[in-house]
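Only a single protein chain was left out; the remaining protein chains are all shown in position.
Chain naming follows the written order as A, B and C, and within any one chain the residues start at number 1.
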Amino acid sequence: MKKIKIGVIGAGRIGKIHVDNLRRIPEAEIVAVSDLFAGEELQEWAGSRGIGIVTKDSEEILSNPDIDAVFICSSTDTHVELIKRAAQEGKHIFCEKPVSMDISLTEEALEEVRKAGVQLQVGFNRRFDHNFKRVREHVQAGEIGSPHLIKITSRDPEPPPEAYIKVSGGIFMDMMIHDFDMARFLSGSEVEEVFAQGSVLIDPVFSKYGDVDTAIVTLRFENGALGLIDSSRRAVYGYDQRAEVFGSKGAVSVTNDHPNTAVLTTENGLRSDKPLHFFLERYQGAYMDETEQFIDCLLNGKPVPVNGNDGRQAERIALAAKLSHQQQRVVKLSEIEDLK
Amino acid sequence: MKKIKIGVIGAGRIGKIHVDNLRRIPEAEIVAVSDLFAGEELQEWAGSRGIGIVTKDSEEILSNPDIDAVFICSSTDTHVELIKRAAQEGKHIFCEKPVSMDISLTEEALEEVRKAGVQLQVGFNRRFDHNFKRVREHVQAGEIGSPHLIKITSRDPEPPPEAYIKVSGGIFMDMMIHDFDMARFLSGSEVEEVFAQGSVLIDPVFSKYGDVDTAIVTLRFENGALGLIDSSRRAVYGYDQRAEVFGSKGAVSVTNDHPNTAVLTTENGLRSDKPLHFFLERYQGAYMDETEQFIDCLLNGKPVPVNGNDGRQAERIALAAKLSHQQQRVVKLSEIEDLK
Amino acid sequence: MKKIKIGVIGAGRIGKIHVDNLRRIPEAEIVAVSDLFAGEELQEWAGSRGIGIVTKDSEEILSNPDIDAVFICSSTDTHVELIKRAAQEGKHIFCEKPVSMDISLTEEALEEVRKAGVQLQVGFNRRFDHNFKRVREHVQAGEIGSPHLIKITSRDPEPPPEAYIKVSGGIFMDMMIHDFDMARFLSGSEVEEVFAQGSVLIDPVFSKYGDVDTAIVTLRFENGALGLIDSSRRAVYGYDQRAEVFGSKGAVSVTNDHPNTAVLTTENGLRSDKPLHFFLERYQGAYMDETEQFIDCLLNGKPVPVNGNDGRQAERIALAAKLSHQQQRVVKLSEIEDLK
Partner (left out) sequence: MKKIKIGVIGAGRIGKIHVDNLRRIPEAEIVAVSDLFAGEELQEWAGSRGIGIVTKDSEEILSNPDIDAVFICSSTDTHVELIKRAAQEGKHIFCEKPVSMDISLTEEALEEVRKAGVQLQVGFNRRFDHNFKRVREHVQAGEIGSPHLIKITSRDPEPPPEAYIKVSGGIFMDMMIHDFDMARFLSGSEVEEVFAQGSVLIDPVFSKYGDVDTAIVTLRFENGALGLIDSSRRAVYGYDQRAEVFGSKGAVSVTNDHPNTAVLTTENGLRSDKPLHFFLERYQGAYMDETEQFIDCLLNGKPVPVNGNDGRQAERIALAAKLSHQQQRVVKLSEIEDLK
């Protein structure tokens, strides 16, 4: 059996998720893992998973001729350089979102990928979620006719720590980039105009970094359809991830996943448990699926399901939203640099 | 416009509901109302509704040649005599359930109705409920194939007062007779065997009268399908009225009606308001519809939607359930006297 | 018993609804009805309801000293004059929405109402809907903390005829004015900024009149909360009226009403009936309640639940939305003339 040999760069929370998912895929073998802060703990963690090489230096992975593909799970500011190096070494790439916060740097990375002829998959895991996938299927099957309105709700259970807020790139790039990708995914159409509004309603710390914690973005798509996204850094009841596509023949909507279906009915009314609390629980299956499909595409020479252009377009919408919010006006996506 | 002239016998809670519903039907005119306890209060109540005759003596209604039809809403022990008298006077009859607690007396009443050629509708209001009607429609349209299992849940928000328990005829005759009719209505089939179990779990007062407050009844239908009914005298969260029919091609189920669709989601989970509290709210529309259809059938010479035989069959099942509970055995419906 | 004597001006669809609801209120008596097109048919219709005066001339109602209050249900362009005349005659006023499409004319009417010291209730019936009322109650009880996001979905089952589109005032004034009022009602806060986007996706006829058939409006409230409204002239599955308020302690949402709770489960999945088809069914109870409360307020000298200022503020938001859509920019509500 042919196996894809993999190096994982960055062993934080998301890197570890990918490692554990990759271990469940018989056709994948994790050869090495690197992390700037690699120490005894990581050594032990990797050892218990049968990973031979643990290093602080990602270059050990990039230059290792045994390795077919890399998972880039390090901080966003390292993505572009790592993609370029991996491409130069002829390695296929799975890169966490966003590729970068600067569209021309993203373009540099994509250009290197194209030149090298390697595959690049961007980590828009939500496309693989059982709920959102089903919406897309209904839309693509024509069951709602042509889309008129695309609605996305995206709320986190709690804000990140200040240290993260500082370097996050802001709510539009850090958090809503998932929603911008989702808007393209669900509608099957490209965005033409963006309008964004934001408020600081949860924690004044966001103001300190020119960021907001509550935001809405409206979109106009090429086909005239309109989009609405609402986002919050804190839904006290847990992760809130819903969507609806409304069209000429009907609508399809998805709501949250819950830990069980129990309903308690008493004198005080009906009560049930709140939604799954965070992305690790809600998107567990989605993370597994995106990884399986990536490996499958490499093995069978098929194009990856979320490519560099998907990464770039979501970034462009995020940049447009940021600009719209700053300037309090509608921003046309054409104002944001695209592929040369 | 031809109007049906009506006398209402018995002006308790249910009699008053019928009066107020009849007033909303342009083709109906309430000429008289009688009640054993008719006094100043009833006089005033009737006056404000434009009802000319208020009397203690039902005979004033029965012998009034202006009256086309009577609504019998008095206590169960008076039904048989009133039906017989009304039939002799050539009046059409709407009678609250049950016709009686003695199947041979019921048969006497029905015999008189047949002889007189008048119409008799029995007050199984739940057949007109938007939910149960829809179940029946799906079953009759063949959408679930042939029925295999019929399940009915029927729970009251609180037990009646002791004075009522004493004369109620017991849970099987008083409360579950509605469910026995519903079982026939939903399945479109007749019952062959009955098994009943009961417990006193809510209030020991039920034991005093040989009654129970919690009961389950299982049924075997002519076509081999099986039925399950569960019943309680007290669901603290309100009126609980649900049903399911499962068959060879699928299942159809209905749940309770709620006062609104609001869902509150907080750290403590999801919460919504409990079901409509009592039969007056839940079956408001059903009471209206059964009355409208009765009037329509009289006006247009159509057979009424719930006839004397429906009344009798539900009574037979109730009697079989009572016997089964007493003797702790399966009772065949053929053991219970039917139409001579 | 004191009765409020009423004249109804305009006997189209909505006027007739009010007549039928008023008839069910013992403390209200409909003395007269006027309609520009009053003829034999209306005469008969009114006669069967015991309404003595039927006229083409609203002045017959306005100058009738027996009449305590008028219901203005005629076309929008007649509202201002009728309100002014009714106020001058010392009559209380129930007026359908919008008061007018010109905020200074609306102000003239309100000024006359203030001078006369009569009551004016504007027909924002949705405030009385069991679902939206429950949302408001939860918000006011503090159960979701302070509001951060207010979301409203408002879709009609089908577009009006071209003749109506022509004079409707456009989607923002004609249809979404209800939603603008709802946004104020649910949030308990005033709007500061408005942004609107629209498309013609259903029927090109809307373009002919500078109108759109699909629109989204975002709002910024005084307290920093953000609002999102989406609207369509045609949801093929029926009337779609939902809302959600999300805040610091949770969220409350309401969905549509359905004709029954039946769920059919087969090899093809779960299926249930679509929502109630139109506003007459969905808001039947709401229309009744607004009328009962109006009468109750007149009888007991209480302020009406939806007053002239509510009418004006919703109109200002509608005008701001229209301007925003025309100029493709954020419009501050302060740009729209308010009370002098």
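Details
Note that in this section a contact is a pair of C-beta atoms (placed from the backbone, for glycine too) under 8 Å apart; a residue touches a chain by one contact, two chains touch by 3 or more.
Everything numeric here is computed off the predicted structure, so don't read it as measured data.
Considering the entire complex, the omitted chain makes contact with A, B, C. Remark: the omitted chain is touched by one listed residue; of B:Phe94, B:Phe172, B:Tyr237 or B:Tyr287 this is B:Tyr237. Among the residues B:Ser104, B:Gln140 or B:Ser199, only B:Ser199 touches the chain that is left out of the figure.
Only one of B:Ser75, B:Ser248 or B:Asn309 touches the absent chain when the whole complex is considered: B:Ser248. Where subunit A meets the omitted chain, the residues involved are 26, 48, 130-131, 133-135, 138, 143-144, 249-257, 259-267, 273. The chain not displayed touches subunit C at residues 236-237, 265-275. Touching the omitted chain from subunit B are residues 146, 148-149, 151, 155, 193, 195, 197-202, 214-216, 218, 220, 224-226, 228, 230, 232, 234-237, 240, 246, 248-251, 328-330.
In this section, only the chains that are shown with their structure count from here on.
The busiest chain interface, judged by C-beta pairs in contact, is A-C.
Relative to subunit B, the most remote chain by averaged C-alpha coordinates is A. Among the chains in view, C has its Cα centre nearest the centre of the complete protein Cα set. With centres taken as mean Cα positions, subunit B sits 58 Å from subunit A. Separating the CA-averaged centres of subunit B and subunit C is a span of 40 Å. Taking each chain's centre as the average of its CA atoms, subunit A and subunit C sit 42 Å apart. Counting partner chains per residue, subunit A shows two or more touched chains at residues 236-237.
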